[in-house]
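Structure provided below as structure tokens; questions to follow.
Of the protein chains in this complex, one is absent; all others appear in place.
Chain lettering (A, B and C) follows the sequence in which the chains are written, and residue indices restart at 1 in each chain.
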Amino acid sequence: MVTDQKNKINKSDIHEHNHPSVITYFKVAMALILLTALEIVVFYFDWLRYGIIPVMAVLSIGKFAIVVMYYMHLKFDSKLFTYLFMAGLILAMVVILCLMALFGWFK
Amino acid sequence: MTTIPLKLPFKINLSRPVNPTGIWDWITTTDHKKIGVLYGVTAFLMFITGGIEALLIRTQLAGPEMKIIAPEVYNQLFTMHATTMIFLGVMPLSAAFFNYIIPLQIGARDVAFPRLNAFSYWTFLFGALIMKSSWFLGGSPNAGWFGYAPITTTTFNAGHGIDFWVVGLQVLGVASLAASFNFIVTIINMRAPGMSFMRLPLFTWMTFITAILLVLAFPVITVALIELMLDRTFDFNFFNTSAGANPLLWQHLFWIFGHPEVYILILPAMGIVSEILPTFSKKPIFGYAAMVLAAAFIAFMGWLVWSHHMFTTGLGPIANSVFTITTMLIAVPTGVKMFNWIGTMWGGNIEFNTPTLFSVGFLSMFLIGGISGVMHSFSASDYQQQDTYFIVAHLHYVLFGGAIFGIFGGIYYWFPKITGRMYDEKMGKLNFWLMFIGQNLTFFPMHFIGMQGMPRRIFTYDANMGWAFWNGVETFSAYVIAFGVLFFMINMLKSWGNGPKAGDDPWDGRTLEWSISSPPPVYNFLDVPKVEALDDFWVKKQKGITKIKSKTKPKDIHLPQASYWPMLVALGLTIAAYGIIYNLVVCGLGIAMVLITVCAWSFEPVNEPDAH
Amino acid sequence: MSDETTTGLNSRKILMWVFLGSDCMFFASLIGTYLIYKGMGASHPGPSDVFDIPTTSVSTFVLLMSSMSMVFAYAYLVRDNIKAFRIWMVSTIIMGATFLGFQIFEFSEFYFHDHLSPQTNLFGTTFYALTGTHGIHVTIGVVWLGIIFYSSLFRNSVSSKTNLDLDLAALYWHFVDIVWIVIFAVVYLFGTFRGFPS
Partner (left out) sequence: MKKIISLSIVFLLIVSCGKDLPMSTFDTYGPIAEEQAFIFSIIFWAGMVVLVAVEAAIIYVYFKYRRRKNSNRKAAQFHGNTKLEILWTILPVVFLAIVSVPALSAIWNFATMPENPAVVVNVKGHQYWFEFQYPDLHVVTANELHIPVGKQVLINLDSNNVLHSFWIPKIAGKTDIIPNQTNQMWIQADHTGLYYGQCAEFCGESHALMRFRVIVDTDEDFAAWIDHQKTEAYVPNDPLEKEGYTIFMSPKAGCGGCHMIHGSKKAKGRIGPNLTHVGSRQHLAAGIMENTQDNLRQWIKDPGKIKPGNIMASQGAVYMDPNKALTDSEVIALASYLQSLK
């Protein structure tokens, strides 16, 4: 079913020796759970007021980053993948921030 | 004919086309050259329909208070003219060059995903047909190619015209995205050994930058179109002003896409000119690295200027100042490119033929468009120019005098490679001069009447406004352009069949496509070339290294095989698109067809292991 | 066609990353729309009228865990441990489907109980469009993983040699997960945080 062509994979594609072990994946998952729990706890700290924005941003970006680095292997793979993805990601953030500025979010 | 039974959850047995002939060859082909020709011919036909729409517009405006075309039809005409020229004309004409030329320039036997390439073509064709079928199905879209909300909502536009526009553009977006994904990967991953990024021909570079711009810009317009589609079909509130929506949302999303789109239109033409000028000047391009950096900088800045299309929408002085400055900055890398082209010709031995005429025409016309662009980058004076014929003049200098001149130059330049025959030089020159004179007499007076207060998108004007004389001149000259294009068509048709044999390297070319026979064999390169320098072919010719006898036999080269699936997936998309307009059940069937055919596609090997 | 590529990287994997970069812009436009319209139009029902953070926290947790399960499946496939691979695949698919179940529950709750439909107000419009698009992404992911699992079960055609097929699906799956991380923070948590001065 899956074809011959697809079977011919370049050696460089199999990085299992580079890839982290199952234990590492599990640790990452624990970190993700911890960060999510922190998010939910912080969510009930009403006294943070606007301070919640940086706190939440740090926590979410942390989760985002470790998923991308470990689960999506960007930390171990070719830098090219990082560049291609980051081009879209950074531009996406710039566009959202520009739009928020234009619609008076930071006044 | 070998049959490959596909055991799938849903039991499909379709034999794979093996060495199909005639029309089935064209329908199932995955050869980038054939797809390139299909793209080019289809896009050119669309360009003609867009031209006819333009002539009708100009005819109505020939004099004051004319009543040749009804206002509603006029609005549909200018909407379709712009939509056609941008999405069905210039973009796919550029894509035709990407398809045909890029693998040849980087020394590849095909693109990275041949079937995706075929899919891109069929989606483009069907998208174009969806768009154009609106003329026969109750009227075309009538809100301008920019489709500013809320005039596109059902409250103000109940007919189906806008629906055709919404789904048509989405289908065309899928086509463009598929092609761009393909070319990004192809240019990254299919380069011949030694073809490093800084040895890529400039046309390949411009394609690469264009494709990156496109994959980042099209999602934005797709979201905007989906939002509008949800509004129109399911009564969402994105642009429903009575629910408190702000119509500027559309304008922002549209121009976040729309400004990079402008560079998507012009960068390929810049790339073509950057191939033609060194070839015929017999000189290397002046400042190769600067040319690449300038283009990259233009592409990057293209994301930070979009609100200059919206200076009059009340963004406030801070936003207007910021976007004025960023817009002005784009003039700098554009200037660098202009000077480098002049530097390329300097001291050269320039052949005076049709491709160079179009290229030099490109430089001089694009310069005018660029300067008028700087004029309205100043938001303070743009308050007077926004939505007047001054802008119409500017954009036609950039897109007609720029992009179209570049593309026509490219067609003449690569015609001998693609067909193996030489075009008629005299008729080519006649074509150029008619288009050049027509272009200037049509679009230059628009600067005057724009500053004299004539707004865009008006189907009539009063005699006492003083705009009548130049409008008459413009209409006359628009027909001169049409005659120029007519001579182009005659030239192409005549030369394709009966032109003198061109030979493999008629221009004493610099890049790899000239090192193979004309037209290129199906496998492109018998031996994948080893690249050692920028303009490798030229350098090797200078060193006296000519063709080496190859030991590879053509039959040993594995080529991507024909497939039905790309066309069938595109067909499914088309059915879904019509379903959105007329009947959601049909839409569901179309989506189901897409899912099934995509699965079948992914289970079909690129090459059958046992087939050659 | 030669298997050798210029960069030595697999073309399909490059394609996947370019697609994910492009999809970032897709979600950016939707999130941008949501943020622009936040607080505009009729304010009720609004985020704090409809969201139930504990429920959504659970579904967020499920999606995060499905990502972990996904990497496990991949790790075992690479080591040719097909049995473990299948177990983790099933678990990933079930967790993905559970997330979708939560979303359907949530939508019907909002729709029938809180009377929030896409037609109600700008919040309804932007919320359903954003989370619905994400839900469609998850659905496609579940179907994709399902097809790979089917191939492994009935066609025995999945092995460490074909790990790239799974790798691509996994990349997509994790991407859908990280998009949810952003949506959860921006839409749910910021939407109902009571500390913002009103």
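We take it that contacts are C-beta pairs under 8 Å (C-beta built on N, C-alpha and C of every residue); 3 or more make two chains touch, one makes a residue touch a chain.
Everything numeric in this text was worked out from a predicted model, so none of it was measured.
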Let's see if you follow the contact definition: name the visible chains touching the chain that is missing. B
Per the touch definition above, residue among B:63, B:343, B:472 or B:519 touching the missing chain: B:343
Touching the left-out chain: which of B:320, B:491, B:511 or B:597? B:320
Given B:200, B:214 or B:368, the correct residue touching the omitted chain is B:368
Check the options B:222, B:386 or B:495 and report the residue that touches the missing chain. B:386
Mind listing the chain B residues that contact the chain we can't see here? 70-72, 75, 142-144, 148, 150-151, 156, 241, 244-248, 281-290, 312-314, 316-317, 320-321, 324-325, 328-329, 331-332, 335-336, 338-340, 342-343, 345-352, 356, 360, 363-364, 367-368, 371-372, 374-375, 378-388, 445, 448, 451-462, 464-466, 470
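We take it that only the chains that are shown with their structure count from here on.
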Can you compute the centre-to-centre distance for chain A and chain B, using the mean CA position of each chain? Integer Å is fine. 35
Dist(centroid_CA(chain B), centroid_CA(chain C)) in Å evaluates to 34
Could you tell me which residues belong to chain C and also touch two or more other chains? 1, 5, 7, 9, 14, 18, 21-23, 25, 28-29, 32, 36, 155
Which chain A residues touch at least two other chains? 1-2, 5-6, 80, 84, 87-88, 91, 95, 99, 103
Any idea which chain B residues touch chain A in the complex? 7, 184, 188, 212, 215-216, 220, 246, 252, 256, 303-304, 307, 315, 319, 603-607, 609
Which residues of chain A touch chain B in the complex? 1-6, 80, 84, 87-88, 91, 94-95, 98-99, 101-103
Quick check on the complex: what are the chain C residues that touch chain A? 1, 3-5, 7-10, 13-14, 17-18, 20-25, 27-29, 31-32, 35-36, 53, 57, 60-61, 64-65, 67-68, 70-72, 75-76, 78-79, 151, 155, 157-158, 160-165, 170-171, 174-175, 177-178, 181-182, 184-185, 189-190, 193-197
